[in-house]
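Excluded from the complex is one protein chain; the other protein chains are retained at their positions.
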Amino acid sequence: MFNYTFHWRPALNALPQMLQGALVTLQIAVLSMVIGIAVGVVLSVFSSSRNKLLYGIYATWVEVARNTPALFQIYMAYFGLGQLGIRLDSFLALLVGITFNNAGYLAETFRGGLRAVPQTQTRAARSLGFNAYEAFTLIVLPQMFRAVFHPMTNQMVWAILMTSLGVVVGLNSDLTGVTQDLNVRTFRTFEYFAIAAVLYYLIAKVVTLGARLIAWRLFRY
Amino acid sequence: MFHTAVSANDLWFLAQGAGWTLLITLIAMVGGTVLGVVFGVTRAVLPGWTTLPLGFLLDIFRSVPLLIQLILANSFIPILGLRATPFAVSCVVLALYTSAYCAEIVRGGVLAVPQTTRRAARSLGLTWWQDMTEIVYPMALRVMLPSWIGLTLGVMKDTALVGWIGVIELLKSSQILITRMQNEPLFILMIAGLIYFLISFPISRLGARLERRFREND
Partner (left out) sequence: MIEIENVEKSFGALKVLDGVSLTVNKGEVVSIIGGSGSGKSTLLMCINGLEPIQGGRILVDGTEVHARGTDLNRLRRKIGIVFQQWNAFPHLTVLENVTLAPRKVLKKSREEADAIARRQLEHVGLGDKFGSFPGKLSGGQQQRMAIARALAMAPEYMLFDEVTSALDPQLVGEVLDTMRLLAREGMTMILVTHEMGFAREVSDRVAFFKSGKIHEIGSPEQLFGNPQLPDTRAFLNSVLK
């Protein structure tokens, strides 16, 4: 059946390089999540704004993020912004693209999370003499955090998967980029990318398990 | 006035790309849904440990970047001594990828039907099959449909990656135009984005409407 001989040894020898790439992958994903959460919170606040401009920013952002491919958003950052005089290298373009995507999805997540906490909770808190700020931070926010924790974990896994798109705009330092470089030099495509696939799987699993552990510690109720 | 070098021919080129995007989405959704229903019902009906290998396999499709899956499949076919067009590879990979997500949706939908309801059905003398088709299916459908529409949108957007193995779908065709015309990437991307939006937006609205309707009826 096979006329092809698998050469796993050179591919395995490249493991240290690929692990280095995996680290970059994780960095981009984490960075895009951190910024994405911050922007997402701001956008979700905009979503209930009466100011037409702020609401417009929220609506446009969320609709574009959710209705176009992530790769399209990265292209916009890489090619599109370039035409406006903002030249981003492939690393930054990838980061901006994924962050844009994360923020759009997370904004909707946070909006849903806020709605998941009943109004009566605020009422009960206010009746005990808490001011609006205390009621929000002590009562509403912790409950909202639980509601959004799981979708946030999913988004983190998505962010990791999306980092693989950097190679399309020429990034060669993340896991896919490193693997592609090795592939171009050796043409042992299957071996190298199979190892990359295993690494991606492991990263995704570690993140999911870690999140589950945190949730188990945090949400005892 | 706004000047552009983008001609009617170029627009036609983009439209053809959009055609491929739609075609691949359609094939992936049909194949992925059929497989996904089979996998999902199996996972929901059989005892947990027997379907663990299937669950593991499907989880891989969800945890490895689609781009890597496409590259792997594309390089594995010649290893098997077979030949396949990038289009065929794309359809197969996307269908499997879709089935992994669809299986979860179906499993969740079936498990969302309360055991008590099913017992009530069986106590009336309905057979297992009748219970599945008359009670479980209509009830699960309400849970599944909004997610399934979401999946359709996701797959449509994910088809953008098949450009990497050589299928000239919408995003790849716009990238080709960008490279050819150098100085107006923004305009070309905006057209491509608009086309994606025109395909996606109505479907996502429909999904949101269905979800609201179902929630109101609960």
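When the chains are written out, they are named A and B in that same order, and each has its own residue count from 1.
Assume contacts are C-beta pairs under 8 Å (C-beta built on N, C-alpha and C of every residue); 3 or more make two chains touch, one makes a residue touch a chain.
Since the structure is predicted, the reported quantities are computational estimates derived from the model, not experimental observations.
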item	value
Touch partners, limited to displayed chains, of the chain removed from view	A
Absent-chain interface as seen on chain A, which is shown	120-121, 123-131, 134, 138-139, 142-143, 146, 219-221
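Basically, only the chains that are shown with their structure count from here on.
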item	value
Contacting residues of chain B [partner chain A, same complex]	60, 63-69, 71-72, 74-76, 78-81, 153, 157-161, 163-164, 171, 174-175, 178, 183-186, 189, 192-193, 196-197, 200-201, 204
Complex interface listing, chain A residues touching chain B	1-4, 63-64, 66-72, 75-76, 79-80, 82-84, 157, 161-165, 167-168, 176, 189-190, 193-194, 196-197, 200-201, 204-205
